[in-house]
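Note that one protein chain is taken out, while the other chains of the complex remain in position.
For reference, chains read A, B and C in written order, and residue numbers begin at 1 within each chain.
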Amino acid sequence: MSGAQDIGVGVVGLGVMGRIHIGCLASGIAGARLVAVADQDESAARVLGSEHGVAYSGSAAGLLEAPGVDAVIVATPAETHAEIVEAAAVSGKHILCEKPFDCRLEAIDRALAAVASTGVVLQIGFQRRFDRSFQQLKEKAAAARAGDLVAIHVVSRDPLLAGPPRLIDGMSALFFDTTVHDFDMLRFLTGSEIEMVHVLASSAIHREERIDTAVFLVRMLNGIAATIDNSQAAHGYDQRVEVFGASGLLSAENEPEDAVWVADAAGSRAPQLPYFFPQRYARAYIDQMRSFVEAASRGVSDSPSGADGRAATVAALAAQRSVDEGRPVRVEEVG
Amino acid sequence: MSGAQDIGVGVVGLGVMGRIHIGCLASGIAGARLVAVADQDESAARVLGSEHGVAYSGSAAGLLEAPGVDAVIVATPAETHAEIVEAAAVSGKHILCEKPFDCRLEAIDRALAAVASTGVVLQIGFQRRFDRSFQQLKEKAAAARAGDLVAIHVVSRDPLLAGPPRLIDGMSALFFDTTVHDFDMLRFLTGSEIEMVHVLASSAIHREERIDTAVFLVRMLNGIAATIDNSQAAHGYDQRVEVFGASGLLSAENEPEDAVWVADAAGSRAPQLPYFFPQRYARAYIDQMRSFVEAASRGVSDSPSGADGRAATVAALAAQRSVDEGRPVRVEEVG
Amino acid sequence: MSGAQDIGVGVVGLGVMGRIHIGCLASGIAGARLVAVADQDESAARVLGSEHGVAYSGSAAGLLEAPGVDAVIVATPAETHAEIVEAAAVSGKHILCEKPFDCRLEAIDRALAAVASTGVVLQIGFQRRFDRSFQQLKEKAAAARAGDLVAIHVVSRDPLLAGPPRLIDGMSALFFDTTVHDFDMLRFLTGSEIEMVHVLASSAIHREERIDTAVFLVRMLNGIAATIDNSQAAHGYDQRVEVFGASGLLSAENEPEDAVWVADAAGSRAPQLPYFFPQRYARAYIDQMRSFVEAASRGVSDSPSGADGRAATVAALAAQRSVDEGRPVRVEEVG
Partner (left out) sequence: MSGAQDIGVGVVGLGVMGRIHIGCLASGIAGARLVAVADQDESAARVLGSEHGVAYSGSAAGLLEAPGVDAVIVATPAETHAEIVEAAAVSGKHILCEKPFDCRLEAIDRALAAVASTGVVLQIGFQRRFDRSFQQLKEKAAAARAGDLVAIHVVSRDPLLAGPPRLIDGMSALFFDTTVHDFDMLRFLTGSEIEMVHVLASSAIHREERIDTAVFLVRMLNGIAATIDNSQAAHGYDQRVEVFGASGLLSAENEPEDAVWVADAAGSRAPQLPYFFPQRYARAYIDQMRSFVEAASRGVSDSPSGADGRAATVAALAAQRSVDEGRPVRVEEVG
């Protein structure tokens, strides 16, 4: 099924997300093949390159010079994304960049300028846009009459992780790792921009000085009001969206692993939920990759775009300021 | 089953709520009997009094003078509640007052003073505290370890009513008719006080200048963050609460009328939900009445108290100011 | 609420079912009042009579002679039902007889003859006919087009009881205690008669020589095919019915105690189910009593009738023979 015309893909950053993308490619994505991997831990890159029979490098720069690399997947730590995107664009590579795009707007803007001037394809890894349930939600909401949407509630909670939540550039990782997905979901579902963010954050579960849970009030430019429930210390992976409008309520509930219920003396248990994002969005990651490969093949960018990535980061910066200053923040204040 | 020691109950205000309370009494509440009814529409009072074989009056004052009235149920328009409560207290009658307690704090405070000085029982009609699901929710939340609760989400939407939403004293009836229930639910579940309210309101569905839908961000004094989704223009009666904490998620879902599912070519339909509050809370209204009758029999006030009623009104006033001034409002600013 | 015209009700048999009926009467049934109780354990009758301030007796005969008894509720052991019904009919009392009507057809037929000659009201305690879900099921099935029903599946399982299943007249109590309900449900839903019963029974759970679990294939006279899943050794009380027809599938699922879900590290648990029949059918028992009192007041028998009771017993006898002889049995062979 592979051919000379296949797009050669290099993956930089071999953590959880980099390996998910490599797994998608290895399972067979028509029109693409893995040709190189890179990580600042060069030995890890060597092992994985050998395993897949592809080139490896200890740096993003090395990956960009590897022969046959037409497209790059950026899965390094968040703080390095924009710089690698910029370098890849200058090298003429198409780019699938993991979220968040970056946490620094200046770096994002430099990267966007490079992408614009070289005309490469740039897609940001908001894979939830490819989830069948959220796509159904958007389609059904759109099928209702115009102006129908009034309110949205997003639940997006991660299972309790080992260790306290991270900081990124001194800011709460919750906003950049998790909430960017939810901000993007609001933009995806409403077709509008985020106008204001008011956050109540707590470290109640970790009992430390790091935010692990937050509740958000969000106003969209078109008047839709939204709330978000986030946590990085939950009982399990909880991913739901409710959309309320004049004609009714649409809700995307959690998707279980199977359809098996157990009833015994302890009660009735619903089918088990996926443990975390690699399980919950396994299909979405494949469809995202297919979308990227098709966009790269045609040389025409598709959604979610670099602008989508920038907008989510701006909202995350507003969220951080809302917590810092204990007040609602308009996104125009930060970006 | 009725006896000489039964408490004689008079009902003032013969609208929907007055008739629900009369229905509860007529179906048989041990220890109580209906003895008088009143409404400013005296002919309506006459008809209903005749139907039940009890005295009637064209005014609250007349009801308070009727023989055998030991307790009064106040179900008149909201703007008149506190004054009637005050008069009833002065007359030495026990009182079950519909929510909201009132919209004017001065009137509420005068009524509370009269209740305090005469020692009558006063209970406010937050019947959701008697709903078996919300009681279970509170019990199960309490059973989890101390300090567990972190976030609460309340959905409380009414079916689309004929005509635009009302104003009460120039303020949105949504906050005083509907949201007071949800503010009380937050206080009931958390055992804490509301500290701050931030409201995004819209008239998107009625397309008029009246608020029909609102989304709330609420901070409790003990740090719990909450969101509320309200509407008076929904597809149906939607009454849910989610409580999130370190040990998991508790959710009280809608209670259907029965357990019958229908699957046909159009898909699978869940059991029908109750049309509105008289159906949804039929059992809670009976249990509330039993609780009130027992409290009146013992002469000892129980929850929800007059103070509970005042706190919900204060939060509603804060909500109105949040909309008027487009900012979060601390309840200490209004009450 | 009680008056001179109230029907005086005596209850004979003060086990679980007798006490449920007494509880219904004590909670207030318009038009009826408890006037006497009886049990062969006379001291138990005395205690309960004293508690409720009514007459007591050590025998059914004594109860029938007590002053003010207009109607009798028969809740004694199954083997004694028909004889007490016969005596009560001869005494001119209206009768609500617990299921099964009896296990001996001759006794049933004598009782039915006495009822017919004296014209008293006789109702058999198939309370599931008064359950709102099964009533909805029947109404919705009837609303579908004529001849629609094709197949029915009934699940009716009891929680594991202490000790092995009983025998009644040497026959499996499962068929007379439990399956009679399900046979009646098939007749109630289809408006047709049971024609054939084929049973596969096991004592797999009790590992004794007593049947605790059985699966039934049933053909109705009108051609509808049904299956029943029974057990007296289940994980909980499981009461469901599915009705399949050309236009779709109707299913009455289990009715939970409330609507509270719990999600934690162990998964998601559905709301708790009622422990057993007193909880599951609490409302149906009240509605059954109201129906009986109304029928007795008017002197006109209503469903479920003595003939309904007889038909269920005939089917139970056929089930016992099917097990004894290891083959399908037509009900005309036994009744």
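We take it that a contact is a pair of C-beta atoms (placed from the backbone, for glycine too) under 8 Å apart; a residue touches a chain by one contact, two chains touch by 3 or more.
Keep in mind it's a predicted model, so treat the numbers as computed, not measured.
Per the touch definition above, the residue from A:A44, A:A61, A:V90 or A:A263 contacting the chain not shown is A:A263.
One of C:G18, C:G49, C:G125 or C:G248 touches the chain omitted from the figure, and that residue is C:G248. Per the touch definition above, the residue from A:A55, A:A88 or A:L137 contacting the chain not shown is A:L137. If you put the missing chain back, the residues of chain C touching it would be 147, 150-151, 153, 155, 157, 198, 200, 202, 204-205, 213-217, 219, 223, 225-227, 229, 231, 233-235, 238, 244, 246-249, 327-328. Taking the complete complex into account, residues 1-2, 27-28, 30, 33, 132-133, 136-137, 140, 247-255, 257-265, 271 of chain A touch the chain not shown.
Although one chain is not shown, part of chain B still touches it, namely residues 235-236, 238, 263-270, 272-273.
The working rule: only the chains that are shown with their structure count from here on.
Inter-chain spacing, taken between the CA centroids of chain A and chain C, is 58 Å. Chain centres here are Cα averages; for chain B and chain C they lie 40 Å apart. Across the assembly, chain B contributes 247-249 as residues in contact with two or more other chains.
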